[in-house]
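Removed from the display is one protein chain of the complex; every other protein chain stays in position.
Now for chain A:
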Amino acid sequence: MTTLFKRSLIGLALAGSTALPALAEDISWIYCGDRIDGVHEKYIAEWNAANPDFQVKPELVGWAQCQDKATTLAAAGSPVGLAYVGSRTLKEFALNELIVPVPMTEEEKAAYYPHIVDTVTFQDTQWGVPVAFSTKALYWNKDLFKAAGLDPETPPKTWAEEIEFAKIIKEKTGTPGYGLSAKTMDNTMHQFLHWIYTNNGKVIDAEDNIVLDSPENLAALQAYKDITPYSVEGATAYEQNEMRAIFLDGKVGMLQASAGTATRLAETDINWGVTTLPLGPSATGPGTLLITDSLVVFAGTGVEEKATEFAKYITSPDIQIQYEMSPDAGLTPLRPRPEVEELVKNTPFWKPYIDGIEYGGPEPLFTDYKGLQNVMIEMVQSVVTGAAEPQAALTKAAAALEEYK
């Protein structure tokens, strides 16, 4: 009986030891969205054909749950091979040793537009590979400009003009001049960061000092306050996509939005234009917040090396550009390439999205990005609802951020 028991145990151990490597060599990939992009599908198949021992298995997860699922699995000790996450989480993941570094060569870094690599860099190393990139530009409704007596072909170039034009539109047409969104959503922080980066501002510096309470950022928050009376009523009820819906309905004069808006506008009767974001008094050139999503490689899977290799493969310049050029993607290209020049030539609305990159800034990296987000949202909401003055809100937020850096 004892012998039988021992043999059974040895048998089980052997079975386990032979089965485990086969399981471990799957590279599971949490893929955000409701379908796998055709370009990715094609190259995953190619990778799998070339690497029979390291099969990439993507798992589709809706955007709302995607990041939380990857994080929770990693925190619970059963990480996936790689996942698609907002680059703002990289510092938090790295400090908690959930992900492994994905260092880039100088050649790889140089291939990107300026500052893109900064969005995935922490402690002088890269912790993810950028896979999606978003910038913003300013849309204006030419019909409303005309109705308000403004030149429909001359968009605002500065914040002062933007506020003035919004005021004129509101007073002359009764339609809100600007679409300011300030709902309790992450993009409320992003919308405000675009103003910070069009006035040479920063939230945190390279030495991890909170520099939010600066004259540049105060000017941005003051401008937010000044444009609120001429914006869509109840800014705190709308997030950016809801505000976009109002713009697409012709009920707002100006809006800062992503490139996908142009595609949607093509299906409307609105006469529109798009330009770089207006600049604050301290700006040195056209700016925008640079938001990237990255592929991160989780630690403790046993396939980190191959997962890193795959992440670099699927985001390699030739494949990435195909993904970015997919009609549905609406992504700002990550690297300057001939295809991008062709894109701008054929679809000029892309130009301001590319022009804003040079003076843009990366999303700030914090150890608790949700904490950062909540503080920034609270700051913006308190100003647009009139609950606080810009300087007081800025000082309070700067102090609160110390806990999360």
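In the analysis below, a contact is a pair of C-beta atoms (placed from the backbone, for glycine too) under 8 Å apart; a residue touches a chain by one contact, two chains touch by 3 or more; residues count from 1.
In the analysis below, contacts and distances are computed from a predicted model.
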Per UniProt, and picking from "Purine-binding chemotaxis protein CheW", "ABC transporter permease", "N-methylhydantoinase A" or "CoA transferase subunit A", the hidden chain is "ABC transporter permease"
Considering the whole complex, which of A:55, A:222 or A:236 touches the chain not shown? A:236
Can you tell me which of A:44, A:227 or A:377 touches the chain that was removed from the display? A:377
Out of A:27, A:85 or A:98, the sole contact with the unshown chain comes from A:98
Residue-wise, where is chain A in contact with the chain that is not depicted? 68, 71, 74-75, 92-93, 96-98, 182-185, 232-238, 242, 245-246, 249, 251, 368, 370-371, 374, 377-378, 381-382, 385, 387
